[in-house]
Structures are given as C-alpha cells and as structure tokens.
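Omission of a single protein chain aside, the complex is shown with its protein chains in their original locations.
A and B are the chain letters, set down in written order, and residue numbers restart from 1 in every chain.
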Amino acid sequence: MDSTTALFANAIVAGLLLGGFYAAMSVGVSISFGMLDVVNIAHPAFILLGSYIAYTMNDRLGLDPIAVSVVLSPLFFVLGAGLYRVYYLCFEQRGQESLRGLAFFFGILFITEVMLVLVFGVDYRMSKTAYADTTWRLDALDFPMRLVVPFLVSMLMVVGLQLFLSHTFFGRAVLAVAQDPLALRLMGVNPIRVKERAFALSIATAGVAGAFLIVIQPVQPAIGREYIGLVFAVCVLGGMGSIWGTLLGAFVLGLAESFTSTFFGPSWAPAVSFGLLLATLAFRPAGLLGR
Amino acid sequence: MAGPLLEVRGVTKNFGGFNALEDIDFEVQPGERVGLIGPNGSGKSTLVNCICGSLRNDAGSIRFDGQEIGTQPAHRRIRLGLARSFQIPRPFASMSVLDNLRVPLLYAANARAQKKLSHGEVAAEALRILEQVGLAGKARDTSGGLTQVDMRKLELARAMASKPKLLISDEAMAGLSASEVDEILALLCGLKGLGVAVVMIEHVMRAVMKFSERLAVLVAGRKIADGDPQAVAGIPEVVKAYLGE
Partner (left out) sequence: MTNRVFAAVAFAVAIAFAAVTQLISNEYYFTAAYTVLQFVILATAWNILGGYTGYVNFGSAAFFAIGAYSSVVLYNAFKAPLPVMIVAGTLIAGLAGLGLGYLTLRLRGVFFAIASLALAVVLYTFVVNWDYVGGARGAYVLQPSEVPFGLPRYVHLLYIAMVLMSALALIVARTIETSTLGRGLAAIRDDELAAECSGVPTLRLKIVSASVSCALMGMAGTTFPYFLSYVEPSSAFNLSYAVNSIAMPLIGGMMSWVGPLIGAVLLGSVQQLVQVTISSAWNLLIVGVLLVAFVTLAPNGIMGWIDLWRRRGRG
C-alpha cells in the first residue's frame, strides 16, 4: 500500500471505529428524543457522569472502566427513572415541555458540569487499562485497541437494544407510546410507566457510553457540551427513533470526522457534526433513510 | 361575482399509502350554507386541512374567490377570506378573550381591508363580535380558563373576526348539551345575514338538517353524495354509512 492509500484506508478504519462509539453515545437520545419525544439535551451530562464514575473506580481500585460501567448501569437506570418522573410531573403533564422542559434539561446539564468541575477540577483525566496502549496491525492498517474494545461492546449494546425493542412487548409499547398513548391505555398499559422505563434505559446507555469515552480519550467536564451537537446530529441523520438509522448516522458522522481530522487537522473535527446537523435539518429533516 | 366561492377539483391526499382523500370535487356558492357529514375517519378534517392550508393536497386544484390557493401558505388563504374553527378548541391560552380576537382582526381583516382599523377600532370591533356570540361579559377573562361551550364560541368568534367570506366550522357542537347546540346553531345561522358562506362539519344530525341548504357526504375518502339535504339523507348508501357506524 502506498502512503496515500494507507492514509485513506486508516481514515476509514478510524471513522468506523469512532462511529461505533458514537452509536453508543447517541442510541439513548434516539430512544428519549426519537421514540419518547423527550428532548433530553442533558444526555451528554450523564455520559460524562459515567466517565467520571468509571475513572474514579479505575483510578482508586484499578477496575476496568467498561466492566464497571456495565455493572453500575442499573444505578443510571434508577437515576433516569427519577429524572423522568420529575420531568413528567413538572412539564409534560402541564404541557410545558417545549420551553420550560428544555430549559430544565439545560439546567441539569449545566449543574452536572459545574459539580464535576467542583469535585474533579478542570484538568483532563484519563483511565489506565491493559489494552489502551496496544495497537493491532494488519498490513498498513492500524486497529488501536482503545477504539476496538469500545466499538465491540457498543455494537453488542446497540444491536441488543434493537433486538430487545423489536422482539418484546415492552419494546413495541415504547415504539407506540409517542404516537398513540390512548391505544396503550386501552390495552391496559400505562404509557407514563412505559416512558419512564424507556427513558431510564436511555440514561443507562449514557453511563456505559461514558466509560467508552474515558477509555478512548482524556475527559474534562466541559467537553460534554461538545457532544450535544454530535448526538443530536446522529439522531436526526438516522431519522429519529430508528436504532438502525442511528447506527448508520453514527458511522456517517464517524467517517466524516475521521476524514476531517486526517485531511484538515483534528481541531476542525467538532465543526463537522454541526455542519452535518444543519445540512440535514435544512435539506433532509426526515433523515437519511426518510422518505 | 359569478361562479362558486370555493371550488375543489379532484383533490387527493395520501398518508404513506393510505388514501385519506380520493378525487374530491366540492363547491360552495357565495353565502351558501352547506353541511358536510361522514363517519369518523372519512376524511372530513383532512379536507378542511387541505382547503385551509394546514396540509398540502397531493393532486387536484383548490380555487377560492377566483384564484388558485392550493400552493399558498395557510395565513395567505385566511387573509383572502377563508376562516376555520378547530374541532378541539385552540385558544391563545395566555391572552384574554378579547385579545384572542385582536389577532385575526390585526393580521387577517386588516391585511385585506382598504382602510386599516386603529387599535381602538380593533378593540371595539372585537367587543362587537363577542357580543354577537354572547361572550362580551367575559372579554377580560383569560381564555385558557373558559368552559367547553365558551371555548367553542370563542373559536367561532375568532374565525369570524378575520372577516371571512367562507367559514368552515369543524364539529363546533360535539359533546355539547341540546340547549348549547341550539345556541351555536343560532350563531351560525345568523351569519347568513352577513353574507358569509358556511360549511358545517357535524355529527349532530338534527343541527345539520336544520342548518344546511345542501348536504355533502364523505365516506372513506370519497364523496358519495351531494345535494338537497332531505334527498341525500334518504339515499340508502348514506343511511348505511351512518347506521353502520
């Protein structure tokens, strides 16, 4: 392989690996925003919370961040259920979700960030894992393990969620809840309960994605905001509320960022998600797969 | 002006493969009172939404007052003199009842008028319309707190405030008591004197038969009858559609 081809091929590999990680970050928003119509812009705050919890366990006890996050995901589930209950009582029930509900989540995002600053400071934190520094090589292609491991776990999680949502009664109830809550009530299902659990599930995925984040790169409280554009871009690109769509959107975004980093420099990468988001909203608001 | 006020020709609307409206022809003459009936889901509201611009028809033409309006945004159509009331009342909940009427007076009636009303005249006109519908006593109340029947009256008053040539009343009587139905009916009948054509979409047959000079029936996205109310009500297909509901 000559060097340009190698550069190109490596950008594709890095983009796909990155995309797998983005899918984990965005799948929760696909559920909360896409399926439940709850615009949780605080989602990245929970990702960061997950990062810092994984970091603490890794730093103090030497535990693997990803394993910790999977074990602790019920905690995030409970946190999510509680948050949804407050949101429902204060905003959804009163029909005030569009303005005040948004401001509420913004406040939560902000408070979480400031709390993390107060506890951990503004320095970058990193995790230490056995695989983080190894890179698997195939010809000229690099497969850095710090990206491969999160990628594989992420694929397991996302595909698992898709199977769960499409093959269980609960999953079908989640898909129906935003469209036809009345029909659910007639079937004896409480739509509020369904939304609460589904929202809780979305927050649980944020906790796991947070562990991926700290394995992949150093983390600082303020970077949460940078991912808001990203997770919503993936979600909109994927056509909102479709998990396969989210996966596709995540790969598209991962590739776009990887190529931007390779050919224009990494400092431009954050602009990519916003550009794609705006372009999608302007030209294909129904998403890539939309009609 | 010669010719119909509203002329709907071959209007079709699909929702993802489901034909909500199929090749609908429908006319309203100036000042005419037309009843439009049909079972739930027959496409009545879709037709209203296409005529008023909340939805775009996929095929066919919609002409109002001599011009094609099918591609115009909703607010333009309202300004031409086409008004509607909503089935489920949608008041401007934070505003007073009087201020609810100011919106169409300022944005629709004034946009078309030769001589624009001043702010004082707008208030006076709003109050006059509220008197017509019997809401003058509640002019200062917040509209979000009105009773069901008052909300319906406000819906009609707000539609009337845009000074329409045609008013489409979408189930203004559903769920009201007999005496309340009579109140709303009297209100709609009163519009004849003002030269306003009215399309009444309704399930309350007693009111429709009393009101309509002509009756059209939609079933499953098609118009199956259109003509003299007594005659239409006797057509076996119509009877079947209604008894079958």
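To be clear about the criterion, contacts are C-beta pairs under 8 Å (C-beta built on N, C-alpha and C of every residue); 3 or more make two chains touch, one makes a residue touch a chain.
Because the structure is a prediction, the values reported are computed rather than measured.
A.B. asks: Pick out which of B:59, B:111 or B:127 touches the chain that's been left out of the picture.
C.D. replies: Counting the whole complex, the residue in contact with the absent chain is B:111.
A.B. asks: Based on the whole complex, identify which of B:33, B:138 or B:158 touches the chain you can't see.
C.D. replies: Of all options in B:33, B:138 or B:158, contact with the hidden chain holds for B:158.
A.B. asks: Where the complex has a chain not shown, which of A:22, A:77 or A:104 is the residue touching it?
C.D. replies: Once the missing chain is taken into account, the touching residue is A:104.
A.B. asks: Looking at A:6, A:67, A:115 or A:145, which residue reaches the missing chain?
C.D. replies: A:115
A.B. asks: From the list A:7, A:156 or A:271, which touches the chain that is not on show?
C.D. replies: A:271
A.B. asks: Using the document's contact rule, name the residues of subunit B that touch the chain not shown here.
C.D. replies: Listed in rising order, the touching residues are 52-54, 73-75, 78-79, 83-84, 86, 90-95, 99, 102-104, 106-109, 111, 158, 161-162.
A.B. asks: Using the document's contact rule, name the residues of subunit A that touch the chain not shown here.
C.D. replies: Output for subunit A: 33, 39, 41, 86, 90, 94, 96, 98-100, 102-104, 106-108, 110-111, 113-115, 117-118, 222, 225-226, 228-229, 232-233, 236, 267-268, 270-271, 273-275, 277-278, 281-282, 285.
In this section, only the chains that are shown with their structure count from here on.
A.B. asks: If you average the Cα atoms of subunit A and of subunit B to get two centres, how far apart are those centres in Å?
C.D. replies: The mean C-alpha positions of subunit A and subunit B differ by 46 Å.
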